[in-house]
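Take this structure first; my questions come after.
Only one protein chain is missing from this complex, and each of the others stays in its spot.
What follows is chain A.
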């Protein structure tokens, strides 16, 4: 008697399907790995390196060749320069082919050898800021001016390479210790948390309000819905500069209005004062992203069954009761998912603050700090260290997110 049971293991069909899946995914995986995973690894690598912005271009030897016809004996001059102030160039040297009509008669400098018209020199290691001239007596036959030109036009091949800080084996924890030791870090972290928490909550609450307004059909509902999405769809650079114009302390309309209304005495520097700038930046975040939460909440609201409300009406529930006991529990799922997602993205936000205040006046968040350290202070290593911290926070948040996500299942 043969026993009937579901097939064990994976059959040929399943294997074929898996093969096809990987085939379809391969291009995507490759390109994402190349541009996301590799940079992520790179940022860990760089964060443990003492790299400055200037180190991105490794030092190279410079060589200038001139023929000088000074008085009686013409001289061929080689000027060897190491332009870097802190890097040694190893195994520096050059090979130069002399033009016809120029012959060397004087003593060759140490390390140089002449074979025919080819001059070969090796200097070993060049110290930082090395700058030396070597003069060799020469004999010129024919037109001196033409020979000078010909010497200037020769293209000697240069040898020698400097250590590249990015690829050598020096590692340091200095970037991190400096980062955590400076009191600045914790204030930056606090600013980031304030901005993230209030920006997210604000956008969510305002979005909920807007969604409730539009959750009924009336003429012009479509127009209003489109209008309320404007802040999100417009390029961030355009709206950020508009806010700056609107709140400018000298020519901004907001200030003129407040002064005229007698609310404030003089001009207020909205984006330049310590606590106010952070509040303004957070308000901007709320303003720009409430459309997003409003859109999601509205979509969820419209999918709630209306039977429930009719039943509640029969039982005599008041409008507020209906909102509190019926709508809100239904919306809790989307609200928590939205909160976490927006939380993460607000935490990651860079452009908005960078454009509005440049991170000044107490608005420097972690992401702006990455840029500041790397480009304003020119310390790429320190910037990378901040980026690693940002990434670490992201991992924590996303772990939280996935836990909630699998519970809610929605979205």
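As a working rule, a residue touches a chain if its C-beta (ideal position, glycine included) is under 8 Å from a C-beta of that chain, and two chains touch if they have at least 3 such contacts; residues count from 1.
The rule is short, and it goes like this: contacts and distances are computed from a predicted model.
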Name per UniProt, for the chain absent here [options: "Binding-protein-dependent transport systems inner membrane component", "Cell division protein FtsA", "ABC-type quaternary amine transporter" or "NADH-quinone oxidoreductase subunit J"]: "Binding-protein-dependent transport systems inner membrane component"
Option from A:157, A:177, A:245 or A:404 whose C-beta touches the chain left out: A:245
Residue in contact with the excluded chain [from A:46, A:112 or A:331]: A:46
Given A:81, A:158, A:197 or A:213, the one touching the chain that is not displayed: A:213
Sites on chain A contacted by the missing partner chain, in the whole complex: 14, 17-18, 20-22, 24-25, 27-29, 31-32, 34-36, 38-40, 42-43, 46, 56-57, 166, 209-210, 212-213, 222, 224-239, 241-243, 245-246, 248, 251-253, 255-257, 259-262, 287-289, 292, 295-296, 299, 316, 318-320, 337, 341-342, 344-351, 354-355, 367, 370-371, 374, 380, 383-384, 387, 390-391, 394, 397-398, 401-402, 411
